[in-house]
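All protein chains but one are shown in place.
Moving on, here comes chain A:
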Amino acid sequence: MPKIIKNGEIVENTYVWQQDVEAVATENAIVPMQKWLDNQDSIGKVAGIWIDAGEGVEPLAGVDISQFDVIGVNFPTFMDGRGFSYARLLRERLNYQGEIRALGAFMADQQGYLIRCGFNSFEFAEDVNLDIALTLNKPFSVAYQGDVADPRPIFLRRG
């Protein structure tokens, strides 16, 4: 089974990221958000949903997202930074407490920023060396802005 980095550790990946809308949803599947929204009465129990770049979190207004164990955010390329905002909105506006997983073409070197925006798990492409990626799984030890871990900017934290 492929591994992921979650909460700062390399662990087994117990979910399946279903990119194909036609795939049969299973209890361990992360299914496309729109598919879940369209079929929420019939789709049954899934691990969670994933949001593609461009979809935004607005479609989740009114949905009880606490039912999802995981919400994935896809990065079509590592230059596409929309997912950074999505994770923040999930945490700060929709108050989502579960796992937020980075999916797709994001880079190991982006993990510091991703963590600060609310991601806590990282499903890398197969060719990524997870031991090296793990060394990059931390933000700088200080930050100017508030973030999901601590909403206070530096001016509320300086001695």
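We adopt the following convention: a contact is a pair of C-beta atoms (placed from the backbone, for glycine too) under 8 Å apart; a residue touches a chain by one contact, two chains touch by 3 or more; residues count from 1.
Note that in this section contacts and distances are computed from a predicted model.
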I notice the complex is incomplete. Of the names "Sulfite reductase (NADPH) hemoprotein beta-component", "ABC transporter permease", "FAD binding domain-containing protein" or "hydrogenase (acceptor)", which is the UniProt protein name for the chain that's not shown? "Sulfite reductase (NADPH) hemoprotein beta-component"
Which of these, A:K3, A:K45 or A:R93, touches the one chain of the complex that we don't see? A:R93
Chain not shown, touching residues in chain A: 56, 78-82, 84-86, 88, 93, 107, 109-110, 112-114, 116-117, 129, 132, 139-147, 151-156, 158
